[in-house]
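What you see is the complex with one protein chain gone and the rest in place.
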Amino acid sequence: MRLEVRAHPPRWLVVASPVAAILLAMALAAIPLALAGADVLAAYRQMAVASLGSPFALTETLTRATPLILTGLAAAVAFRARLWNIGAEGQLYLGAVVAVALGSGALSLAPPVLIPLALAASALAGALFMLGPTWLKLRLGVDEVVTTLLLNFVALLFVGMMLEGPMKDPMSLGWPQSAPMVDAATLPRLIGRTRLHAGFLVALSAAALIWLYMERTVWGFETRTVGSNARAAGFAGMPVARVFLRTGLISGALAGLAGAGEVMGLKGYLTQDLSPGFGYSGIVVAMLAQLDPLGVVLAAIFVAGVFVGADSMSRTVGVPSYIADLVVALSLLAMLLAGLVTRYRLRR
Amino acid sequence: MTEAFDILLQASFWAATLRIATPLIYGTLGELICERAGVLNLGIEGIMTLGAMVGWLAVYEGAPLWAGVALAASVGMLAGLVHGLLTVPLGLSQHVTGIGITLLSTSVASYTYRVLLPNVSTPPRIEPFPPLAEGWLASIPVIGPVLAQQTALTLAALALVPGLAWLLYRTPLGLAIRAVGENPAAVEAQGIDVYALRIGAVVFGSALMAVGGAFLTLSAFNAFFFGMVNGRGWICIALVVFASWRPGKALLGAILFGAFDAFQVRLQQVVGGAVPYQLFLMLPYLLSILALVLVSRRAAYPLALMRPYLKGQR
């Protein structure tokens, strides 16, 4: 028996593989659930109800999906070029810092000016934070995985420094948090009395634009080519370094936007626990989507649903909400296996 | 300036250096073995976290300290086995699989901790490894007082360095590991099973990583906190490159790093509140990046690192 490359992966298999991966992950996660003494079926039912079972639950899931779509896109774009940006977490925080710097009273502008300005500035901040690792990779061959991972810690410390220093909210009682965003810098709610905000639309448009970019434009073609075989791209005369640089900037910008969306649309101020690992979950989202920008939206909604559902389930069933992280991590590994099934078939 | 220099002369400074370096020695050696065999193991951060939790939990539940270490190592081996199986015979992306292992191990650690201790807010303590203090070690001039403040786990880490160097450079197994990281086809053509060798190296390396994590809860501190590994795994990955994949240099790198970290903590006390403390805390991460930059020009990666080898592939 051996693996053989499939000439044409059937379309149904490509669609079915993430579903199968998710099912496998949930089946595996049933073991720790049962070990914790929970009724597995009841727990999963509760998760489904709490994340998708009502209009309100759905808006909560979509709210949670918003940053995940953006960090998922950040990973998908970079991984397509085989640029391993694992630093979306840090880039997200940098974006959030800049959004707060501009939007918590420093500028008094009308919302139609201030909101785009703050979003653009945070995207820029995220992009610039990715510039260093990309540059080091290109000029010195320093592995970007390690640099982006390490910079996540630097970014978080930087946020702490800002929150205890220049950005500290004088009204807060000791707890490090920034001054609140002004109304003009707050993203409008999409549906009254829910938390779903315009950041979701920003994320959706980003997904559509990235799809267009990847599949239809010359720059996207360059990205796909460099990602599949950078040597052949270089031999043919493609500007490989420029492609990496561009990809790194776009990836960082998307992650930066994710941070801006959270402070401008959801939280209203910045704390050190703004992101419960959105940057890392974005990697899972991207892999579940098989790096397809439109698939990222669906994958992000799934991952968001797991987190939202697990929060509620942990309250009612009494299982730690860390089960969500477990399901998500297992989904990633299961998805890698599923990818194998679409790429290869077993032959005797 | 003289204050800064005085720090270097204190035995307590060097004791702290070794204490900080110990988990890095374990982690770096573990990663080094994996990479020498051609497999990048980005699961390190999670495996260290899992090792920290499991070692602590075992002792908290009444096991002897060394049993905690052994249990941590076994769980690390299990995580390494998953990484090895996915990346070696199945040839999956070592980057993504490693991140997956880190996410999985970290969440298993947090989940287990919370299931068993649902309502504690202050982490329960255990009685950690005691410092060696007495005995012939303490009577060695100069380094005696430094070693006396260490625990058995630190001593084991120091002993591991020549042990691993011997394994790599003096034994047939070590030769096979070095060869499989350079050219797996050469190893297979000599009748050695590439998969078994690589998976074995990853499993062994992961055990060391987990012991490095267990050191944190069983020796350096006496409790388990979320996020306590705090990027040490990633720092180890940088240290492996800095060490040019050599055990001796790995020890040197870890100690340099530990010294720097111990120095900045003391400097922080000297400088006081003039500089935000976060700047000091950033230094280890920035230093790791700097180390990578410094060696980048002459970094001689194992040639087959991150290249999957699939048998019977045309």
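Per-chain residue numbering starts at 1, and chain names A and B are given in the order in which the chains are listed.
Simple rule for what comes next: contacts are C-beta pairs under 8 Å (C-beta built on N, C-alpha and C of every residue); 3 or more make two chains touch, one makes a residue touch a chain.
Methods note: contacts and distances are computed from a predicted model.
Undergrad: If you look up the hidden chain in UniProt, what protein name do you find among "PAP2 superfamily protein", "Energy-coupling factor transport system substrate-specific component", "ABC transporter ATP-binding protein" or "YciI family protein"?
TA: Of the names offered in "PAP2 superfamily protein", "Energy-coupling factor transport system substrate-specific component", "ABC transporter ATP-binding protein" or "YciI family protein", the absent chain's UniProt record gives "ABC transporter ATP-binding protein".
Undergrad: Of the residues listed, B:175, B:286 or B:299, which one is in contact with the missing chain?
TA: B:175
Undergrad: Out of B:62, B:141 or B:191, point to the residue that touches the absent chain in the complete complex.
TA: Residue touching the absent chain, from the options given: B:191.
Undergrad: Could you tell which one of A:225, A:312 or A:331 touches the chain left off the display?
TA: Going through A:225, A:312 or A:331 one by one, A:225 is the residue touching the chain not shown.
Undergrad: Go through chain A and note every residue touching the omitted chain.
TA: Chain A touches the missing chain through residues 2, 4-5, 7, 216-219, 221, 224-225, 228-229, 231-238, 348.
Undergrad: Could you pull out which residues of chain B are in touch with the chain that's been left out?
TA: The list for chain B reads 170-173, 175-176, 178-179, 182-183, 185-193, 303, 311-312, 314.
The rule is simple: only the chains that are shown with their structure count from here on.
Undergrad: Report the inter-chain centroid distance for chain A and chain B in whole angstrom, where each centroid is the mean of the CA atoms.
TA: About 28 Å, centre to centre.
Undergrad: Which of the residues in chain A come into contact with chain B in the complex?
TA: 2-3, 32, 35-36, 79, 84, 86, 136, 140-143, 145-147, 149-154, 157-158, 160-161, 164-165, 280, 283-284, 287, 318-320, 322-323, 325-326, 328-330, 332-333, 336-337, 339-340
Undergrad: Can you list the residues on chain B that touch chain A in the complex?
TA: 42, 82, 86, 90, 92-93, 95-97, 99-101, 103-104, 106-108, 110-112, 114-115, 118, 230-231, 234-235, 237-238, 241, 276, 278-279, 281-282, 285-286, 288-289, 292-293, 296-297, 299, 310-313
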